[in-house]
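Only a single protein chain was left out; the remaining protein chains are all shown in position.
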Amino acid sequence: MSDRMLLATFEHEEDLLDAVEVVRKKGCKIIDAYTPYAVHGLDRALGLRPSRLTWVCFVCGMTGALGMLWFEYWVGALAWAVDVGGKPWNSLPSNVPVAFETAVLFAGFGSVFALLGVSRLFPGKQVLPVLERVTDDRFVLLLDETDAQFDVSTIKAMLSPFNLVALEERVVSGGELQ
Amino acid sequence: MAETEQQQPEPAATEASELLRPTLITGGKTPADVTRDICAPMEGRPTALWWGALSISLTALLAGVVAVTYQIAMGIGTWGLNRTVGWAFDITNFVFWVGIGHAGTLISAVLFLFRQKWRTSVNRSAEAMTLFAVVCAGLFPVIHMGRPWLAFWMAPYPNTRGSLWINFKSPLLWDVFAISTYLLISAVFWYIGLIPDLATIRDRSKPGWRKSLAGIFSLGWVGSARTWHRYETVYMLLAGLATPLVFSVHTIVSMDFATAIIPGWHTTIFPPYFVAGAIFSGLAMVLTLMIIARKVMQLENYITVLHIETMCKLMLSMGCIVGLAYGTEFFIAAFSGNPYEQFVFLNRAAGPFSWAYWTMVSCNVMIPQLLWFRPLRRNIAFVFLISIVVNIGMWFERFVIIVTSLHRDFLPSSWADYTPTIIEITTLIGSFGLFFSCFLLFCRFLPTIAMAEVKGVLKNPRRAAKQDSSKGDAA
Amino acid sequence: MPRPTAPYATTRFVKRIRMTPLSKNTPSNNDSSQGQLPIVEAAGPLLEESLAISRRRFLEAAGFSLSLAAMSGCGRAPVETALPSPIQPVGAIPGQLQYYASTCAGCPSACGLLVGTRDGRPLKMEGLPGHPLSSGGLCAVGQALPIGLYDSHRLTGPLSAGKPAQWTTLDQEIVQTLKQINEKQTAIRFVTPTITSPTLKANIDAFLAPFEDSKHIVFDAVSSSAILDAHEQTHSTRVLPHYRFDRAEVVVSFGADFLGTWISPVEFTSDWSTRRVPSEQVPEMSYHVQFESRMSLTGTNADLRVAIHPQDQGPLIAQLTEKVSKLAGISLSEPLSPNIVDRHESALAELAQRLWNGRGKCLVVSDSQDVGVQRLVNATNHMLGNYESTLGLQRPSRQRQGNDRDVEQLVEELRAGKVGALLVADVDLLHDLAGQQTLVDAIDRVPLTISFSQREDEFATLAKYICPDHHPLESWSDAEPVDGLISLAQPTLQPLGDTRSVLESLAAWSARPTTAYEALQTHWKEAIFPRRQAETPNQFITFWEKSLQDGFIETRGAGTVVSDFDTSVIKPLAQQTTTNDFSLVLYNKVSMPDARHAHNPWLHELPDPVTKVTWGNYVGVSSNDARELGLVDGDIVQVAAGNEAPLLELPVLVQVGQHDQVLTVALAYGCKGTDRFAKIGPQWFEARPTVEENELVGKNAAPFVEFRNGTMQHTRSTVTLTKTGKRRDLASTQLYNSLEVPPEVAPHGAERREIVQHTTLAAFAKDSHAGAAVHHHETGAQLWPEDHAKTGHAWGMVIDLNKCTGCSACVIACQSENNVPVVGYDEVRRQREMHWMRIDRYFTGEGEAMSIDHQPMMCQHCDNAPCETVCPVLATVHSSEGLNEQVYNRCVGTRYCANNCPYKVRRFNWFKYEHDDSLQNLVLNPEVTVRSRGVMEKCSMCVQRIEAGKIEARSQGLPVADGTIQTACQQSCPANAIVFGDMNDTESKIHAALENPRRYEVLEELNVRPSVSYLRVVKNEDEEPHRG
Partner (left out) sequence: MQQRVITIALLVGLCFGLALLVSAMGKWRMPDNQQGYAPEQPIAYSHRLHAGELQIDCKFCHSAAESSRYAGIPSSDVCMKCHRYVTAPFDAMQQEMHLADEEKRKPKTIISTELQKLYDALALDENFQPIDGVTSQSIPWVRVHNLPDYACFNHQAHVAVGVSCQKCHGPIESMERVRQHATLSMGWCVNCHREATRDGINGHEVHASTDCTVCHH
């Protein structure tokens, strides 16, 4: 990835969506798009693969459930089998509620931490937003400028129908945007 | 619940889009407006109203702290309990607050799954309410112990007792796990929702403590589409997890009673009955807070009459379910032919605590029936009143279940009365103090409405096409 | 030693008790008794302050800062020193429980006593097995002796004119004054209550002998003087017959509360109960009729209870006598009573017939203080040939010797200023004769007044000298409750204070000083030893040893000469004017037989067996009168006799079954010094004091006692009742008194709860399972039969409700064994009494059809215990021997278990119940943990005794034999109603009891499988039982 990129700003999510379609048709390389809220269908437009975080969630959940079930069985029937109200040593029904709660706990925290991990979000992370207002009301499309037949004017012409707010070139070192 | 949105459209609305979906946010707001409006209360100076409210709730909180300190210093004897009635205000308050805590997650998680876009205006504060309510709830099981300093014995930690752990057969222990899980998951859910808004605050506020704090907690959010994509997935997952959690938590709370042997407690109807009740009381409390908040924070355009009305409908339906449950209890008692069971319910309606029982019935079942009338549903003042009444009613529901079942059980020799002491009452007031203090501080320092989500449901001229598709996945 | 001593022990107490070698003057050959007399260092550190407690606090702290403590590797617990006795007394094993056979001095019944001592501290009073009278039972009062012993309010030394004095100086003064009196030949009067001790009696006589005008006056606060007087007239000797309820098939009692307070309740209870066990083979039991105006404990147990107005008692007895004489074919010249009560004609007729059929095997008794009436009672018993069968005169009872005529005379003498010296032992003259005006100044004028009281009671404060007597557990004594049965009382620790037994005081003043021990032995050598029977050893010392070991000895009678019944004395009763005003009936509570026990917190907090009210007395009002006057429990009313002096303000108690126009008030309350209990129980801002400002526990009702025809009258006619508008809630442990649920909330067909099951003798004879509850649910289904099989022991208990009279001895036995705290009026009022064992009492139904039940209720040790499942921290779990275990140190106090207990037998420590009276703490049983605040507790089936029994058996290499382990409640039960044992032991008593057709489990439809079960009540009635 080079350090030259083109930053197109829009006012409405629809403009961004349409622009993305066109740009991709043109075969330009889109580094990323920035929006103030989750724009419906943008992921499809950008052609992102469905996230694998669901699997993380599932695995964590199962770990929690099975782990707790085993622990309860160990405590109740193996470690020290105590006669409690004449109940059987290992009464599965009474083990279910806690196991379920643990499952939810593990699943929830697992997937959240996974999210933070893969998206590299952590407290105190220093970032320089592409545009201050991107978390307010602006929609930004970030294009890579380093392939053949790249020409700012054509891009400008191409994006102008989607009432383009601004188009500027930026020279940044990679990673800084992440 | 999905049908609640197929309500009769606004008569004023003529535009096609309006026919499809009534306006959620009035006043033709743009995203920029949203940001400005919602950040306004945080950036401006707090109003006198806010200061007044805060000082009242802090006073209440202080009173509660004093009461609890005295009680822990002297002993549980400073409560009105006795050998027969071992639980009263303490567990009543516990169940009451847990109940309150339910609407929050319900509104944000369940309605999210049902694609109820109207939730966006209320979910943030509803979730906050959940958190604070659960904190209040969690307080009571601890202070109701004879030796609260040993509360940690409830946790399964490695010990030197020869592998003597804890009793996983005890519903009270299930509670410990359920409540703590619920608290943690709700907190995470709430925080995840906050991240984008925190980023917004970070970017729009000048350098200073707010900016740096927002910077730290927004975890370096930049609104990248990739992150949004994953974020949406996780948010959906959390919603999916939270929904069964909501139901499980109150189911487990109800098992404290349902698995016991005491007539009036030992009932299989309890789980659904309690969940319905919880949601009922939760909605009532959300309404109370919403109506206050929209006044105090000038958010009339974001929390519209439409929101209020929709919640009223939900509340009405819950009220009816609860009413049904009351009826069923009596029927089952009569039908079971179990004299103890029959006695307990007769005793509720006609015994020494009948006043509490009838307060409960009228507050929870009779008065809410007024919500069938549209004008009343849309009358903010009236709805506010109703929500208060329902809160009172639901508190009494728990009181009735706990006290009337205990005070006259099997052996007439040990029947006893119960009268609360000042300490108990002050503790209850204190818990309200804690709750409202937390909520007011939240209103002051965090966006009470999920900006990022509201922006997503704003009306704008070129949305119609999108809406068809979104309605597509709603169905 | 009658029972094997269990090997309990604890250095914890060795460190506070310094043993001393035998005192010089003690013969070394009786080490079984005086051998180990330790001095208790009352000032020493005590259980509460001992390390163990601070250790517990340390744990609490650790709770707060666990992690921190863990990091720091934990600080050391404070250093504890253990102080062994410098010289080990012979045979004393530290902490081991040792039993001494002795005699109970709680009242003149003189029951056999077994004093359990540990490290020289008497801790547990038990019945002496095999004692001819009490036969192993002991009442609540006897059980409660220890707390009176370790009472910091007892006098620690003699007082002269209210100031502490030296015995020597005091003796000189007294001897001087006595000499003067002897010279002046002024009267000397020695007042005591009934003295059963032959030695003391002899010594008093010897002491009084040299004086010209001397008299020993026997003053019983509630006397049976009329009975003795009547026998003086009918049998020419003034004696009290020895009643034998075990021989009586028909018992008719006119107001005599012989199971509760009358003469010798423990003895009578055990005798009576032997006749209350119908079996499948022999479905027979005694028939017991009670005519009474108040609701007495005896009345609650009668087959037929007839409520009568006190003024009707005489006439009714007269009518019965007439009927019996008709049957006996003796013609009477004139009707015996001018007043006729025709209300109960038919009942009397039937009763007379029943009595006649049971000639020689029946018994008619009355508590009347009218000699004429008692004469008729004698006549009836004579005609029925009961003398020497159910009433013994050859070997009469000495348990009541009070002579009211003497007392009346004394009062006059005092008023007349004739008395030169007044010595009063063991009775508070002024409290019990409060009715006599000007007595105070009269006594003030007496030159020499000596009180032997252990406390500064009303007379003592007035007396010139107080020469405090030992506590019974500190002193040597003996007793002859019934002619020919003589028992010894031995001290079990050296006196805690500088007190002196009456024997020694008298000896000192009559110039032949001796120790009580010597005096006792001398008298036995001279008077008792010659009376020995052939089989007893003929060496005095062996005879003495044996008596000491067994606690009692049976000898030849003293030879009472009784002339034949003199029919000429059967005279008609005097005409009496009938009134329609209220009559006041004065009585003694089962828990408070006389004012001597007024300082006993256990007895004050013992719920009255009938009213279930604790702390103080009250005015009993019949339910009809209460309804008319609009009175409810706790309304303070004023009772006055006419318009003159005696009046009383007390709260009302509405008592069903009490006759209308009758008020009842308990005596022996309002005693001086009981304001000490003001601060008992937890002190917090909403707490109400147990004793109000300048008040006492209860009010003294003695002012209403009056002398009439030479006897003290405990019923007072024409009293008035006025409301004051004030209120004081009664501290009652039971708020709802019926097995029938309130009609307005009663499910149809289930108005009555089958918690106490009933049947009649007739029904039982037909079907031994009659009266069993009909269950709507199938019971007995086990979900997990294979789990938790009880292979070893399986402890269980069966309680015979037909024997149990509700006397509540077991309640105190449990309290004393298990360190149950006293919580005070306010906590009881808030339904927070701590007794592990309670006795539920139900009045079900109306009038004479009312069924009255007593049901001991304690932890039922369910196999499917609802409490266990719900405890989050495993603080209450099930033992492999079927016990429901409560682990105090694990309990966090959620109270969930108590809520889920269908029997509501769990008790919670709402506060830290104070144990800061360092002397009082010596009463605590070291084998049972003192529970801290915030934990749950309940009946453990005396698991400490079970463990001790098992260990003892193990160290002897034997299996645990049936009966070697006894629970505290079972041991003390005068009626032997409780059977405890190993249900797996097919030879055991309990195993047999489980087979009993009358057996049932309370709430068995819940299928919690209790280890405690009950035997159904059988009433000796003909018709089918009434069912709700």
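Every chain is named by a letter (A, B and C) in the order it is written, and numbering of its residues begins at 1.
Convention: contacts are C-beta pairs under 8 Å (C-beta built on N, C-alpha and C of every residue); 3 or more make two chains touch, one makes a residue touch a chain.
What you are looking at is a predicted structure, and each value in this text was computed from that prediction instead of being measured.
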Full-complex contact with the absent chain, from C:Leu304, C:Val440, C:Ala772 or C:Ile951: C:Ile951
Missing-partner contacts on chain B, residue numbers: 159-164
Touching residues on chain C - with respect to the absent chain: 7-12, 14-15, 18-19, 47, 50-53, 55-56, 58-59, 62, 66, 69-71, 73-74, 76-77, 79-88, 93-96, 792, 877, 879-881, 883, 885, 887-890, 927-930, 940, 943-944, 947, 951, 954-955
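The rule is simple: only the chains that are shown with their structure count from here on.
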B-C compared against A-C, more contacting pairs: B-C
Inter-chain centre distance, chain A versus chain C - centres from mean C-alpha coordinates, in Å: 81
Per-residue overlap in chain B, given as positions that touch at least 2 other chains: 164-167, 169, 173
In chain C, residues with contacts to at least two other chains: 866, 869, 871, 874
Residues of chain A touching chain C in the complex: 82-89
Chain A contact footprint on chain B (complex, rising order): 30-32, 35, 156, 162-169, 173-174, 177-178, 181, 184-185, 188-189, 192, 195-196, 199-200, 202-204, 215-217, 219-234, 237-238, 241-242, 244-245, 248, 252, 255, 451-453, 455-456, 460, 462-463, 466, 469-470
Sites on chain C touched by chain A in the complex: 784, 787-788, 863-869, 871, 874, 877-880, 1009
